[in-house]
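The complex is shown incomplete by one protein chain, all other protein chains being positioned as in the whole.
So that you can tell them apart, the chains are marked A and B in the order they are listed, and the count of residues begins at 1 in each.
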Amino acid sequence: MKRLTSLPTLRVDVGRPVPFVYKNQTGRGFKGDTIATALYAAGVRIFSRSLKYHRPRGLFSLDGESSNTMMTVNGVPNVRTETTLLAEGAMIRDQNAIFTARNDLLGFMDRLDRFMPAGFYYETMHKPASLWPVAAKMVRKAAGLGRIAPDFRFSGACDEMYPAADLCVIGGGPAGMEAALAAADQGLRVILLEARPWLGGSFDYRERGSGEDAPLYRQAADLASRVSTRAAIRVFTRTAMVGGYSDNLVTAVTEGGPDDPFDYRYLEMRPRAVVVATGSRERPLIFENNERPGVMLPDCALRLARTYGILAGREAVFSVGHDLGLEAALDLSELGLPVRAVADVRTKGHDPALVRGLADRRIPFYPGWAAAAVEGKKGVKSVRLASCDGGQYRILTCDLLAAAAGHTPAVEPLSLFCGPLAYDGQTGYFLPRTYPAGVFAAGRIYGLEAPQNIRISGRVAGLDAAAFCGADCRGAADAHRNELAALPMGRPASKWVAFPGPWRKHFVDFDEDVTGKHIRQAVGRGFGVPELIKRFTAAGTGPGQGGISGHNLPLLVAAIKNPSRDRTDIHGTVPAPTTVRPPLRPVFLAAYAGSGREMVKRTPVHDAQAWEGAVFRRVGVWHRARYFSADLDVSEEVDNVRTNVGMLDASTLGCFRIFGPDALSALQRVYAGDMSKIKDGRVKYAAMCNHDGCVIDDGVVIRIGENDYMFTTSTGRAGETVEWIRYHTRFDNWDFHLVNQTDGTGVINLAGPRARDVLERVTDADVSNQAFSFGCWKDFSLSGGIPVRCLRLGFVGELSFELNIPASYMQAAWDMLRKAGSGFGLRPFGVEAQNILRLEKGHVILGQESEQRTNLLDLNMGFLFSRDKDIRPVGADALLQAEKDAGRLTLVGIRMTDSSCVPPDGSILVDDQVVDPVIGYVGTIRKSRALDAVVGMALVERAWTAEGTRLAVYDGGGEPSERHDATVVRMPFYDPEGIRMRM
Amino acid sequence: MFGAKHILPKGNPPLESAYDAVLIGGGLHNLATAWFLAKEHNMNRVAVLEKNYIGYGGAGRNTAIVRANQRTQKNIPLYKEALDLWPVLTRELDFNLMFYNCGNLNLLHSEAAVKAARTNIATAKFLGVESHLLDAAETAKRVPALNLSQKITHPIHGAMYHPPGGIVRHDAVVWGLAKGAAEKGVHIHQQTEALGIATKNGRVTGVKTPAGTIYTPRVLVSAGGYTAGLLYHMLKIKMPISVLTIQAMVTQPLKPLLDHVVSSGAYHVYANQTLKGEIATGAHMDPWPNYTTQTTAGYIKHQAEALVELMPCLAGVKFMRSWAGLADMTPDMAPIMDGNDPVEGVYMNCGWGYFGFKSCSATGRYMARFLATGKCPDRLKPFALARFKNHRLMGETAALVNYTPDN
Partner (left out) sequence: MSLLIHCPICGRRNGYEFRYGGEDKGAYPAGRSLTPEAWYEYVHANTCSAGVVAEWWCHRHGCGLWFTIFRDTRTNRQVLEHGGRS
């Protein structure tokens, strides 16, 4: 097709061809084309097949309001070709058709609509019961547009941006641009979002406007150049707002252009004020076959010509209800499109200049008429126009029907801020009932049509926003407001609904193939409000999200419920439309995901351990060395700790300092035990409970000075400990300082019978058992002056030194110990080996042996609870109250009868003799080489806790009858007297 | 073939001055209770009061996942009964509830998660509910879109596979139960808000509505996320509940990609493909109480980040619509069903959080029995409110939950 090349409004560069491939044939568009316009120019009329009826669908609008023109591009399904710029070499395929969209083998579905009334799934296909599972599989296959391969990988680059601004203007048309300029004049920092690649809105492709001196496109260009050169205004084109939330949180997505370093960019901002100037769209006209390829909105036909140089047909008929429709007909006729007739549902109130223009060009004009039907299977062959009273009709042949009932404001962005919409009888629009502080609107979204009015309303909104942000300009805003009020209002568009009838092929929603008949059926079944009709018929749930049906659905409902009323006067009975929800247009998950920044922490000796072959695992935010062996069988690591010496990186444990006059009080509040009993130089093991008495953390506390303590927490709790302690002391007004030293402190646990031998080689301090016995702590230096705080603990059950080392010295200390230990068989070990070692000692790991509901006493840790402290600790009441309850799960040690049988952690304990047969849960269970037995810890009901009780373990693998025998045994399993850790 | 039968009653039935039972809230649980009251107990002078339209609450907003692989023996049988009821209800209501038995895969991303899953699996199997542990390769075979890389934030270790679960069309359940109950004479009053509960000497006497007080000896408050607030404001009963907003969203419809319901605790997402082809996904809750039922910017982004890592092909798919509803969370992730305490004749059924869809059929049946007989069925006894005061949390969650400051 030859393009119109000399229009001043053209946005394609006909000197720069862009090749593409469409269904294995090469074609060519131009720079500036969208995929849809390039295909249209290349003669493509059927872009897709519809979801349910497989009806042919074509270009209807240009801003992606429906799925009509969604295609698969470069393997990505459901690309909105109307808004996606044509890129060199694009591989384009149509969707949802067997064979091709043009010749779809499923085209016969269209005749089956009788068998698919609204909600027919609900009332059919369940009899007989065996039918539905089969039918559901077929439904699944038939449903869905586009296919994505499981191994598809998104190749585009995605970026994120969080700009700051005082004002965000949404919509770069004349109103938006005026608002931006007016606000910038008042000193505001402004961000202007425009979905199209250029500014200008509806002025960009229009020439005339009654009473205007300069052509509208030139006014737009002037405004655009002023906006673009203002430093205070940042313009984001190709940037569609997708989300609006309370307190003016705005999100948007930019589609990268050829020169951008990204393909998609997610934007999020919280300006102080927002101006929504998103204009209006045309409201689709409902008639028979109103979505045949060849039927499109007048604005679409006009933009095809003026912006892309494409005449949409050979012969056109127009059916409109608004002056812009008349303007489009006249303009297109002047550009060379033969217009056979123009119908307008309005009987009066047309712009006389436009009517005169039509007459001058001898175009037959039918006021009070509208399109009633279209003939033609794969395209428009003829149109049936009828008078709105139904008395007369005329059939005209043509291949293009430009049809719209009037306007519908692009009110979705506004509704996200303002909440529910209500019908406005004046404009026939759905508009917000209230505006939150700092949210303003301008332009055609309000029903303004005259160019002058649109521009002034923008200024008013910009100044209102500036005044809201504190600028001294209320007077100026009011002056413009008065000026606007003095101007004549625009001529209202029609509120026409549709000719009476069953509306069998009158499409309300294209995406879901919902017809007026379906709406009627839904109302008839008792679904009275659009929100329910949406669910029952699926109208508005497709990719266009109500872009086509949003306005018409409530009008149809009102018309159906009030059949006697004049169809243009249902005001007062129109229900609210369905709720608008983000995203306002479909957004790639890739674009939302952006660069993705999941955080992970490494300990100071991560690399050293990696070098030794550590396999890491994630523990909370940390990576910890899990094992150093060839696989999960860590028996050599375990044995080495039991016989020689091992070292474990425990840097992830929480490490805190608390000091100040009330430090002790704070500790007394959060720890169950009595912290006033801590002896100098001694380590106190302690547990924290929540109000339920359930154990949330354990660790050790030491007193390092007057009113000065250090304590440790588990890895998982470290992040929350400060706020936990502050929460539970919030009413006390206590004076203490609390510092989280976790990240600054590394920890090496040197454990095993040879641990002292190793340590003595790297320090001059006396670490003999006499000078430094079990349960004590001591500060000293390693050679080279590395300061350490050393605690003698026994988590793994051997002689061990827990060395707390400033993180910056960790690597040096690690290397030093490693070298010193070479003669003693020192090897690093990981958390997997530690798990076995501590299990043999009967030491619990919270969350592994305990559940959410497990309290301190359930774990036999009553020795950590002091009942008579002055300060009642968190959880004390619950512990005291639950103590008398015999129905609680209690921790016991178990040993498997068969020492070759190792049931997995998480197995359950069962007893069929009782009402509730699941009597317990296995926390951890392992084969112990030191004990030559399989031992574990489990929570069981009180009645099964006595030593020697036989238990049946069910591991969930085989049948429930397959159990393993176990016995309750005393803990600790290993070295019950604790001699080894006291060596 | 398609008679123009009503599904929802057109307009409201007359509001009578007295009913045998008044159920506050037109969600799943009350509609099910009304159906069973009428069907199994011949009690049909029953009114359901709904402030908006039926299905306005969680009933119309949930993602319709059903399963019975809960953690403890007190919960599993209830959910199993609920699961078994879908085909029965489909037949009895003569309404296609569209149970799609695709099975659920619970992804496991750590040894701790595998351990926790083992407990669920063992308990489920022990109680006759099918459930298996899959390794990573078996998991990927069922869901080829999954990312098996070790380099992701939470590498996949395997999955808990629960074949009997799937999805049921939530709207169908609402409408089917309403249709069935109404056909049996239950009065469903839409746009009718319960304003208060009248009591005398510790007994309920009626329910206040804008149209006056309805006299009744029994009131069931089961208004989804609104229940706890209503109980406090009407009767000053304080519940151990936090009402949070839970969000969900769908992508554009696609040809079949996901054959199971897939969920991941570590990534905080679940996803399944609806019959229409949309990937329905959700899980996130902002951890503070609110009744806005609005979505957040942070969440849709989080959801995309998680899904793109978990199933990278979804990067090329588009989110289309998001929404939110209320989740009334209890400290132990198990519901509260109780009655006649502290007010004779007042019953409550709440705390269903984000799992009150799957249970509604069985719960409705037991609550009906409770109301009709005045005696709490054994199955419901463990769910009494007093368990909190008695320090008997149910153990439905192994891990600490994180929406109260108390852990």
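To be clear about the criterion, contacts are C-beta pairs under 8 Å (C-beta built on N, C-alpha and C of every residue); 3 or more make two chains touch, one makes a residue touch a chain.
What you see is a predicted model; the values in this text were computed from it and never measured.
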Displayed chains contacted by the hidden chain, counting the whole assembly: A, B
The listed residue (B:296, B:363 or B:397) that touches the chain absent from the view is B:296
Answer key for A:40, A:245 or A:921 versus the chain not shown reads A:245
Touching the hidden chain in the complete assembly: which of B:245, B:303 or B:349 does that? B:245
Can you work out which residue in A:16, A:356, A:377 or A:726 touches the chain that's missing from view? A:726
Contact residues on chain A toward the hidden chain run 245-247, 249, 270, 691-692, 722-723, 726-727, 730-731, 872, 876-878, 880-881
Contact footprint on chain B, counting only the chain that is left out: 226, 228-229, 232-233, 238-243, 245, 286-292, 294-298, 324, 328, 331, 388-391, 403-406
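Everything that follows uses one rule, which is that only the chains that are shown with their structure count from here on.
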Rounded to a whole Å, what is the gap between the Cα centroids of chain A and chain B? 22
So, in the complex, the side of chain A touching chain B is made of residues 51, 75-78, 115, 117, 119-127, 129, 132-133, 136, 139-141, 143-154, 243, 245-246, 249, 251, 266, 268, 521, 524-529, 531-532, 535-536, 538, 541-543, 545, 581-583, 586-594, 596, 598, 600, 617-618, 690-694, 696, 727, 847-848, 851-853, 855, 878, 881-882, 885, 887, 904-908, 910, 916-918, 921, 954-957, 959-960
Looking at the complex, which residues from chain B come into contact with chain A? 1-2, 4-10, 53, 55, 60, 72-74, 87, 90-91, 94-101, 110-112, 114-119, 121-126, 131, 133, 144-145, 153-154, 169, 171-172, 175-176, 251-257, 273, 275-277, 294-297, 300-301, 303-305, 307-309, 312-323, 331-332, 390-395, 397-401, 405-407
